[in-house]
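See below for the structure under consideration.
Just one protein chain is left out here, and the rest sit where they should.
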Amino acid sequence: MSEHIVSVRIYITIFLVLLVGTALTVWAAFVDFPYGLNTVIAMTIAVTKATFVVLYFMHVRYSARLIWVIVGSALFWMAILFAFTFSDYLTRGVLSTGS
Amino acid sequence: MRPIESFELPSPSKVNYLIAVYGLKSWLLTKDHKRIALLYLGSITFFFFVGGIYALMIRLELLTPQGDFLASTTYNKVFTQHGIIMVFFFLIPSIPATLGNFLIPMMIGAKDLAFPRINLLSWYIYLLGGIVTIYALLAGGVDTGWTFYTPFSTTFSNSYVVATGLGIFINGFSSILTGLNFIVTIHTMRAPGMTWFRMPLFIWSHYATSLIMILGTPVIAITVLLVAFERVAGVGIFNPKLGGDPILFQHMFWFYSHPAVYIMVLPGMGVISELIANFSRKNIFGYSFVAFSSLAIAVFGFLVWGHHMFVTPQSVYAGMIFSFLSFAVAIPSAIKVFNWTATLYKSSISYDTPMLYALGFIGLFTIGGMTGLFLAALAVDVHVSDTYFVVAHFHYIMVGGTLMAYLGGLHYWWPKITGRLYPEGWGRFSALVIFVGFNLTFLPQFVAGYLGMPRRYHAYPPEFQVFNVLSTAGASILGFGMLIPAIYFVWSMRYGRHAEANPWHLPGLEWRTQSPPPTENFETTPIVTWDAYEFAPPEETEVVGTLRGEYDRA
Amino acid sequence: MQSWIPLIPDSASSVSWKVDALFFYLSGITLFFTLLISGTLIFFVIRYRRRTPYEIPRPVAGSHKLETVWTVIPFIIAMTIFMWGVFVFFEQYKPPTNAIEVYVVGKQWMWKLQHATGQREINELHVPVGRKVKLIMTSEDVIHDFFVPAFRTKADVVPGRYTTMWFEATKAGQYHLFCAEYCGMNHSGMTGSVIVMEPRDFDNWLSGNTGNMTPATAGQQLYQTLGCASCHGANGEGGRGPALTGTFGSQVSLANGGAVIADEAYLRESIINPQAKIVTGFGPIMPTFQGQVSEDQLMQLVAYIKSLHVGGQQTPVTAASPSPARAVTAPSPTRNAR
Partner (left out) sequence: MIESHAATPEIHGHPALQHHFENMEQQREAGTLGMWIFLVTEIMFFGGMFLAYTLYRTLYPEAFASASNHLDITLGAVNTGVLILSSFTMAMAVYFTQTGKSRPQVLCLILTLILGLTFLGIKAVEYHQKYTDRLIPGKLIPGAEFTTDPHAVHLLEGATLKQVEMFYYIYFAMTGMHALHMIIGAGLLLYLIIFSLKGRFDPEYHSPVEVIGLYWHFVDIVWIFLFPLLYLLGRHLEHH
């Protein structure tokens, strides 16, 4: 497995995308979107930016499957931490008030 | 064709890792995984005896119901420090850092771990964490219980919480780096021919352990750090005065600390797989099931932490989910026990000391595991949580499981590690003493617990005394039993008979080099052409059941 | 029933035999599997002991069939335990209606209890046989845990919030009360007893222990002294702040569009953190009372608000008619008897 060298053009493109993303998220923060969409939009932009960094700056796009598995497992375990903790907080009091 | 006969024993006079270089500096700056394992062995043994002395004090205090041996403040510190020392400085590093460190490269045919310098670093970090913690203990001790529950730990305790927390935080990095090293080693350093399904189960279980170490430890690190930070700042996320929720601490704490139980017991299971197969000269029944059950435990172990919180204000629905998953995680453990037992069928069982420990492990682990079901069952847990039932249960897993496996493994690999034999008769005797003493210590605690005796009580109602007297009696036998191996191991390092390269006549890679091994482990990089535990050629394999050939021997 | 050394604690509540039944079921399963495994082990160890030093047994391939069997059967057994546990658990934790209410405050290292009828107790709780008792609990400092082994139930007592538990005693006697969550220096001294009495004895005990104001009456006085009346009305009829009469147990719609059932926890939160959940139509003008009222006083305020019924027939306690017994939420035979 010889390593892949990412071209300078891709690096520059990603850099510009990240700057645009930052500008976009600042702009979007001041707009009053309906249905509490502000959080969703901000997070979507952040996830997109992070994905670009991971895939290109960190070369995951050209890496072995094992690296993908490792990145995936980190996200999976974060999801466990969040999902199960919130399974508690979001259902608290349901039983006592339901009586 | 049998592997045990087919390889030539190297001559025993060769230079080995113990005498390759001399001097204190050669040990303190060593990058040899075997020497680092010995450094760990020494420091872990030290912490084990510190923790053991605390255990002794606990049992002495509880001999009488009045609480007359120690003051309550002292007692609270004693049980806290017993827990902290034993969990963080003995049980978690015990098997991985000593036996794992020594054997993982040898079992997969590598010259060393992938990052020898990081390996040494992790020992120093362990030592630093230990020193900081010992400092905290000497300066005045800590009385929060090893669980550090908020807001007691953040606001109300007047003891050295920050220093202890720092010690645990530092120690966490040692654990993380060890796990990282193991995973990378297992992925990248296997000898030619050592495929995943040829690896000894010891490696599989350490792989699973390492997963938990790298995924769980950071969370306890930040949690302990936030507790320390909150003590310094006087406010924080666990503080009800700011609208914080003390229960959040328990979520974050148990996210690591429940899987940590599997950090302790999974390597033990790996040792037991080795012992059972090798001392019955039979390949493990259902190898891939045992291997994958380790991974299943590592994953499912992360989904059950809420069963420590059934009586907290945690929502009953979350409790239900956690209860369900806790039952699910019991299944892979059950699979292991059944497979070990089935391995013995039509085998050739020796009664050597390591095998006695392995058999003891299976019995005690069965009781420990089954009593875990009581605690997973919501309604029963409500009654027994925070009682001595819990104490008995987890000691069955941690002492009856991990410690038995550790001692069994230590006996088994002692000839390889030191090049000397331990006295077999004393070995068997002490194994029996420990088994009897252990059961006498902890069986009565199940009863006391169901009767309602709460844990962490310095004084207790007199009707519980009979169980505590039994327990203390058992603990003295257990303590005595522990001293025997401590003495004869030290003795054997100088006076024990010299061990040959393969004293047990086994096929594993670690036995295919001299005892003690050379610094590079093997004269030449081995090329593996056999499966784990291949005592007899594959064509002699007996197929159980009707589906002939269904079993893929990889 | 008293054996030489008891192995099972006293069984004195309506759920205790249910917990015991599940416990026995689990013990049976444990015994069975422990004997099965260790029996098989011992048999194999003797039967297949090494007879000659160089013997090599035939290797064996695994068996998917066996693996399936010993995966599925334990799973099924585990699920029976799980379901059973869930059913009993829901019963243990679902708070009953029509219960005698007792307010519990845990602090290092004592239990302070107050009956809805005013009687205060420390480290002791008197309850009658055959009546449901609901405990509304909080802590002044660290987490404690109210544990009565004879009732097979316990619940954490957490600072900053209310937790509840309930039981129905079935047998008169004196039972241990323990703090089961480690709470510091004198944790093992934070014990006491629950004294279960026959209903008549309990009535006698109640009447022999008057002299304390009921929590609701005390709460009413606090309501006046803290100036709550200036916004919520002299009798909770409302004003600049929302009406409190009939609030307890009803659904309250909130300014942020949500809704909440006004239970004890909500009332408590609204006193110490009024901005958290504001009732529709009202501004965020109420100051916080955090740090100005103790947990005891908070419970009294909550008890008073709970006593404010709609309709007017069941007149809330007023300064003119200090009849303590009537302040409590639900009428009960005990109180009618007086």
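Chains: A, B and C, in written order; residue numbering restarts at 1 for each.
Heads up, the rule we're going with is that a contact is a pair of C-beta atoms (placed from the backbone, for glycine too) under 8 Å apart; a residue touches a chain by one contact, two chains touch by 3 or more.
Keep in mind it's a predicted model, so treat the numbers as computed, not measured.
**Student:** I'd like to know which visible chains would be in contact with the absent chain if the whole complex were considered.
**Tutor:** Counting the whole assembly, the omitted chain is in touch with A, B, C.
**Student:** Which is it among B:I176, B:A358, B:L378 or B:A499 that touches the chain not included here?
**Tutor:** B:I176
**Student:** Based on the whole complex, identify which of B:P200, B:G236, B:G306 or B:P454 touches the chain you can't see.
**Tutor:** Here the residue in touch with the unshown chain is B:G236.
**Student:** List the residues of chain B that touch the chain left out of this view.
**Tutor:** Spelled out for chain B, the touching residues are 110-116, 118, 176, 180-181, 183-185, 187-189, 214-219, 221-223, 226, 229, 232-237, 241-245, 248, 251-252, 520, 525.
**Student:** Identify the residues of chain C touching the omitted chain, counting contacts across the whole complex.
**Tutor:** Contact residues on chain C toward the absent chain are 255-256, 273, 275-276, 278, 284, 288, 290.
**Student:** Even though one chain is hidden, which residues of chain A still touch it in the full complex?
**Tutor:** 1-3, 5-6, 8, 11-12, 14-15, 18-19, 22, 25-26, 29-33, 38-39, 42-43, 45-46, 49-50, 53-54, 56-58, 63, 66-67, 70-71, 73-75, 77-78, 81-82, 85-86, 89
Just so we're on the same page, only the chains that are shown with their structure count from here on.
**Student:** Report, in whole Å, the distance between the mean C-alpha point of chain B and the mean C-alpha point of chain C.
**Tutor:** So the centroids are 37 Å from each other.
**Student:** Spell out, as numbers or ranges, the residues of chain B touching 2 or more other chains.
**Tutor:** 247, 313, 316
**Student:** Hunt down the residues of chain A that sit against at least two other chains at once, touch-wise.
**Tutor:** As it turns out, chain A has residues touching two or more other chains at 93, 95.
**Student:** Which positions of chain B touch chain A when the two form their complex?
**Tutor:** The contact residues of chain B facing chain A are 187, 215, 219, 247-248, 251, 255, 302-303, 305-306, 309, 313-318, 321-322.
**Student:** Spell out the part of chain C that touches chain B in their complex, as residue ranges.
**Tutor:** It comes out as residues 5-9, 15, 18-19, 22-23, 26, 29-30, 33-34, 37-38, 40-41, 44-45, 48-51, 55-67, 70-71, 74-75, 78-79, 81-82, 84-90, 92-93, 108, 141-143, 145, 147, 149-150, 152-156, 158-161, 163, 176, 178-189, 191, 273, 290.
**Student:** Mind listing the chain A positions that touch chain B in their complex?
**Tutor:** 66, 73-74, 77, 80-81, 84-85, 87-95
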